[in-house]
Structures are given as structure tokens and as C-alpha cells.
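Every protein chain but one is kept in place in this view of the complex.
Chain IDs A and B follow the sequence of writing; residue 1 opens each chain.
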Amino acid sequence: MTIRITRRATLLGGAGLAAGALAAPAVAQNTPIRLGGLTTLEGPFATGGQDAYRCVQMELERINHTVGGRRIEFIRESSNAQADVALARARKLVEQDNVDIILGPLSGAEGIALRDYSRTLTGKTIVNGSSGASDTTLRNPSPNFFRFSTDGTQWMAGLGKHVYQTMGIREVAVTAGDYAFPYAQVFGFNLEFCRLGGKVTHYWAPLGTTDFTSQIAQINRSNAGAVVVVHGGTDGLAFMTQYAQAGGNKPLVGGSIMADQTMLSARGPHRRVMVGMISGGPIADVIDDPTWNDFVARYRRRWANEGGFASPSIHAVNYSTNLYGILHALKEVNGDLSDNQAAFQRALAAAEITAPTGASVKLDHNRQAISDIFLNKIEERGNAAQVVAFDRARGINQTLGIPEARFLSLGSPSRDNPGCVATS
Amino acid sequence: MSLLGFAALLALPWLLPLVMPPGQAQFWTANILGRAIVFGIVAMSLTFLATYGGFISLAQMMIAGIAGYALAVCVDGAVPRIVGGFGYGAAIPLSLLAATAMGLLVGAISVRTRDIYLLMITLALAMGVFRFVETNIAWFNGYEGIRNVVGPTLFGFDFRNALVFYHVALATAALLYCGILYLVKTPFGLVLQGIRDNPRRVAALGYSVGLHRIAAFGVAGFIAGCGGVLSTIYNIGISPGTIGLGATVNVLIMSVIGGLGHPVGAFIGSLIFTVFDTFAASIYDRDRFNTLIGLVFLAIVLVSPDGAIGIGARIRRFLGAPRRSLQPASASSIRTAEEESP
Partner (left out) sequence: MDLAATIVLNGLTLAALYFIVASGFSLIFGLMRVVNMAHGAMYLLAGYVGYSVFEPLYDSDVWYAWYAGLAAGVAFAAVFGAAVQLALLGWMQGQELRQALVTIGLSIIVADQLLASYGGTPRQFFAPDAIFGSTQVPWVGGYPTFRLVQIGIALAVGVGLWLLLNRTKLGMMIRAGVDDRQMLGACGVNVPLVGVAVFALGAALAGLGGIIGATAQPLAMGADGRFLLISLVVVIVGGMGSIIGTALGAVLIGLAEQIGQAMFPTYSVILTFVIMVAVLALRPQGILGRA
């Protein structure tokens, strides 16, 4: 009896929905290319996800949703930054919505889940959104997962050298979240800083820590010449506020997600200590580059009245960069996705593009971006704090210039393997 | 009747293409029905406790997660490798054992409490395990979780094949479902229902109320564990989000939407939930899925505390059909628990 109810509900639901999705599979040249977007619109990372879709929409509008003579249909899906949810939505995009290409996801664990999923697909391509875990492309890469954005370790390129050589600091305190993304960032910093002879003390705090008072007391008492802060979102804001409250005055060096508009647009005392902070990353608010200035101007025009930030966020830029990769390759092959997308994937692998920031991007043999990283400083400009790029490290690859075999033998970054090792 | 229904469900992957394009039929098989069955198994462990024991445990998703994590920690090929060294043949029984043990433990901790106290304590335990798993790197790889649990190859059939997965999940669900219906007719099941209705009288008859309750939690733990193993294989891994507050509440939502009066409610609820979850973007607004499902849940609790089963029964009564009660013993367990409370 009840089982019949189940089946009836199934059939009813199916019949209702089939009508909406009956669009034939995209094989013919004149049918639209179906591009599925996957980002985080639920949960605590929702702001970044919204901004990513803003820029994707803006860039698609700019080319009038057409590339290589074919229309692009953009189908939005969202997750909540959890791997299992991202996977379920990606499956929905591929199997229900019949997309040809997925652009996404946003966060690290989701990226690895989608990389694993992409391996089970034929004739579909997944191009990263903004996820930045190294292992997604470094270990067990998948032939149809491409990433035109850089990873968390790459983002720290040049920072350790700057702290040691330019700032002349020999000892630092690193305070970081106890999970994969901060590990990768600390690893990138330490590779340079320790190689030059710097000394590092680590303070790890579990994700979701809101009380850093004891840690700050220890740091303020130590001999460290600077504090390297690699916390995300709420944890970062908590650390900075409490650091200001405790009267901390050591120079600050930040991870890539510390120097972000989400942090700087929050008002309060943390902004005072953050002015002057040095950080590294794939973007800045102010970059002296015409491509970037044009992108920011278009972003402001399009979104100023619809909830946009003062300048595009890191996720928006990463999604745009990856979208550029897709569009470039589609143009190369004239929108031809036949033969299980073989030609398209070859074009993706060979693509050399310019990111919205003006950074040049090409892919390595693991389909991972080799690109430019900016060295940034937070400055007070007008009445707002802004992240200003003052230097650019060009052509940074995933192993920060260390031979790949040697880099892989260092092992995955972790709290017991934070990168303070001889690399020569 | 139910044999016929089961046969129909088994054949569903071949029936669906008759009413929709093949690509969609596969999607429905794997991602809606398959997922609904897996969720339904976890929800059924909650419904089992609610229907026959009279307690609503919010720890069931966490217990399912324990099985999933045990599998991911032990099995070969998982990334990162934490213990490893076990094939699926050994790791799956081990995971089910872990879930059963966790069920027994939850039962033992909450044995002296009931009703809303039990709800509070099981929720606190679930959230405690969640926080621990999320922050512990050494055993659970923290926030990122453990990936690449691809599942075994069964008699030459690969688990990653949607059809294979669907049928294994369906068979598991059917076995567990029949197992429950059998169990509640055994002396153990009868004593359990006796405890639900009047613990004092049962105690006076010389039965140990506490031991029966703990055992019931053990059974529920085993059921949840089956769901956890399947869901981990389905998701190719597990991360803390799987057992977070949202997931915990989702299982409760499924059980309540379906109806807490009969184990089948779990599957009805999970199917409704999964359909909503998948098509929220088309029905309403992807971003506001939680508002939508929250409203549905609230409406059910306010209007029809016995869930979809109750609505079905009412419609039949309204249409004048002779009422075939799906509900054993006393009505829904929301009410059952009320009657009990002093």
C-alpha cells in the first residue's frame, strides 16, 4: 500500500518535471552550450559565492552569451561548502540538467570531491571555480578537471622572501587555523622564509575558535618580529579584534583571505592594526594594470546598485579567470564539443589567457595554472582601507619553482609538516 | 501487495525510461531514489525508536556518520590514509559494529532520561561528536574529511554503477524494514512497546527497562550504520558536514514529514525531502531552500503531527474509504510521548 504511494509520488513528480527539462541533449552545433555553475550560496561562505556569480553573469552578458557561434546557457546551482552537497548538485547538473561543462566549486574539500567525480565522467569537463586545495591537481589529478586559478600555497609566493629580506625580520610567530587551507598557506610561506634561515613558531587553533586571548598573550610576550595570521572569515575577524584590544603592535603579515574586502568592510578597531599589513594573493583591490582597472570599472557599473562590493572579491576573480579559460577554448574550437569534448579539452590544456587582474595564465601538465602572484599592502585610501599591490611575482607554478619530484617528496602540508625544510 | 510494490521498485530503473528521457531516468534512479533510500534508512532508525520505543533521538545521523567515518578510516584507498589496510569485506562489518556500539553508548548515556530531555541530550551528543570530528585532524582529517571511498565491487558489479547502487540500497532498506516489522513482534519488540506505553508496569513484570532501551538504541545504531556506510560510498567519502546540525535536523525533518507512526514514514519523508532538495531551484529559490523546507516542516508539525502518513489516512477517511490503519498500537509517537509525560 504505502510503497504504491511512494511510486505514485515519484511518477507524478517525474511527469511534472520532465516537461521543463525536455530540451534535447546538446550535440548539434546550433544547440546552446550548457554551462553549469556551482558555487556556495548557502551557509557562511554565501557572500563569496554571490559575488562569483555576479562576475560570471557580467562576463557572459559582455559577450552576449555567445561564443564560437553558439549560445551559452548558464545553469546555476549552489552548495553549502560541504563536499557531499557539492557532489549531489554536480550530479544534478550533469545528469538532470545535462550540462556540458561545470564551472565550480568554491571551496577546497568540494574541489577534491568534484575532481574525483570528474574522473567518472566521459565527455564532460569540470573547470574549477575558486577552490584552492593543492592536492586537487597536484596529487592524483583527473584528466578532465582544469584549474586556471592558483592554489593556496602559490598565493604565498614571494611573501617569505619579502619578510626576511626587505623587512629584515628573522623570527615570526605564525597563528593559523588547524585545517587544510591554512596548512597550505603556511607551507608556502615557510618554504621561502625557512630556506633563507628564518625561525618560525606556530600557534594552531581549531576552525571556529573565537577566543584568541591566551594565544595573543603568548605571541606578544615572544621575541617574534612579526605575526603571520592565516585565519579565515570569522576566526580572522576575532583574532584581529582581540589583537587590537590587547594592544598588539608587531607588524602583521596576512594570509590571502585575511586581506579581503569582507574583512576590511567590517568596521572597527581591527582595521587600525590591519593598515600596513603585508599579504600575498591572486588579487588586490588596487593593481596598477589596465585590464584590472577596466574589469573593476565594469564591475562597479554593473553591480554598484545591486549589492556589489567596492571591488570584486577573490572568488569573483577566480571564477572569472576560469570562465575566461572556458571561453577561450570554446572560441578556439568554434564551439565544437563533439568527440567527447576531446578537441575542447586539448584547447583548454593549451590555453594561454590573461586573468581579470592582468596576470597571465597558462596550465602545467596537471592542468593547473601557472600565473602571477601579487604582493600586497593594506593602505588607508580616502575613508576606506584598501589592499594595494606593490609587487608581482611572475609565472609562479604549483611547486613554487621547486622540482616537482622534490616538492612531492616533501609530503602534504599539515601541522606536523609546515614546510620548514631544506628544499635544495 | 507489498511484494508487488517491492518488485515494482526493483524494476523502477527500467520503468522510468518509459515516462521520461533516459538521461533523466538514470538521474532519478541514482540521485533521487537512491539518495532517498539511503537517507530513509537513517531516518528509519529514528522512526523505529520513535514508533516502538517512544523516544526521539537526534543522534541517529551522528551514528550513521560514525559508521561512515569508521569505513573511511579503515578501508584501503581512502585519502588521506589514516589506518587503512582493510578491504571492504572487513571494513563494512567493522563500521556497522562501530555504529552499533555507538548506538549502545548513546542509549546507555541517555538511559535514565526521556522525552525532551532525551532529545536535548542526544542533540548535544551529536553536536559534540560533530565538533570533535571537525577539529580533529589525526583521526578524521578535520574539516576536509576523508575522500575516495569508492565502494567495493560486488560479484563483478561495480558499486559506482548507479543501477548496482540503487539495487543494493533498495535491498538493504527492504531487509532492514522487514527486520523491524519482524523484530517488533518478537518478545523483545513487545516488551519495548510495553515500556513505551507504561514503563512501570513492564518493570513490575520483571523486565529490565534500561537494558531493553539500550538494546533498542543498539538496533537503531545498526540501522543508522547501514545508512551511513551506503551514504559514504555514495558520496565517495565523508566530511563533518554530513553529521552537522543541518544534517541532524534534516533527518528529523524527513521522519516528521513522513510520519513517526510507522517505519515506512521514514522513506516517504526522505523521498519528499530529496525531491524538494533537488528541485528547490526550480520550485522556489535555490538559495532559500531552508526556508521552504522549514515552512513545510512547521506546517506538518502544526497541522498534521503524524506526517504524510496521517494526511494520507485522513484523505482516505474523507473519501469514505474504509480506514486501513498503518499505525501500530497508539497513534503517532509525538502524541505517545505526550501521554507518557507526567
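Assume contacts are C-beta pairs under 8 Å (C-beta built on N, C-alpha and C of every residue); 3 or more make two chains touch, one makes a residue touch a chain.
Everything numeric here is computed off the predicted structure, so don't read it as measured data.
Asks: Among the chains in view, which touch the chain not shown?
Replies: A, B
Asks: Which one, B:149, B:249, B:266 or B:313, makes contact with the chain that was left out?
Replies: Residue touching the absent chain, from the options given: B:249.
Asks: May I ask which residue of A:69, A:143 or A:268 touches the chain that does not appear here?
Replies: In the complete complex, the chain left out is touched by residue A:268.
Asks: Would you indicate which residue among A:66, A:166, A:210 or A:338 is in contact with the undisplayed chain?
Replies: Candidates A:66, A:166, A:210 or A:338; residue touching the omitted chain: A:210.
Asks: Which is it among B:22, B:77 or B:128 that touches the chain not included here?
Replies: B:128
Asks: Of B:2, B:113 or B:161, which residue touches the hidden chain?
Replies: Among B:2, B:113 or B:161, only B:113 touches the chain that is not shown.
Asks: Could you please point out the chain A residues that touch the chain left off the display?
Replies: Within chain A, the residues touching the omitted chain are 42-48, 50, 178, 204-206, 208-211, 213-214, 217-218, 233-234, 237-238, 241-242, 245-247, 262, 265-270.
Asks: Go through chain B and note every residue touching the omitted chain.
Replies: With respect to the unshown chain, the touching residues of chain B are 56, 109-110, 112-113, 115-117, 119-121, 123-125, 127-128, 131-132, 135-138, 244-245, 249, 252, 256, 287-288, 290-291, 293-295, 297-298, 301-302, 305, 334-335, 337-338, 341.
As a convention for this text, only the chains that are shown with their structure count from here on.
Asks: Using the touch definition from the top, list the residues of chain A that touch chain B in their complex.
Replies: 1-7, 9-11, 13-15, 17-18, 20-22, 25, 41-42, 46, 76-78, 80-85, 87-88, 91-92, 95-96, 98, 108-109, 112-113, 116-117, 120, 133, 140, 178-180, 206-208, 412, 414-415
Asks: Looking at the complex, which residues from chain B come into contact with chain A?
Replies: Contacts found on chain B: 1-2, 5-6, 8-9, 12, 16, 19-21, 23-24, 26-28, 30-33, 35, 79-80, 131, 134-135, 137, 142-145, 147-148, 160, 231, 235-239, 241-242, 244, 246, 262, 264, 267-268, 271-272, 275, 277-279, 281-282, 286-287, 289-290, 309, 312, 324, 326.
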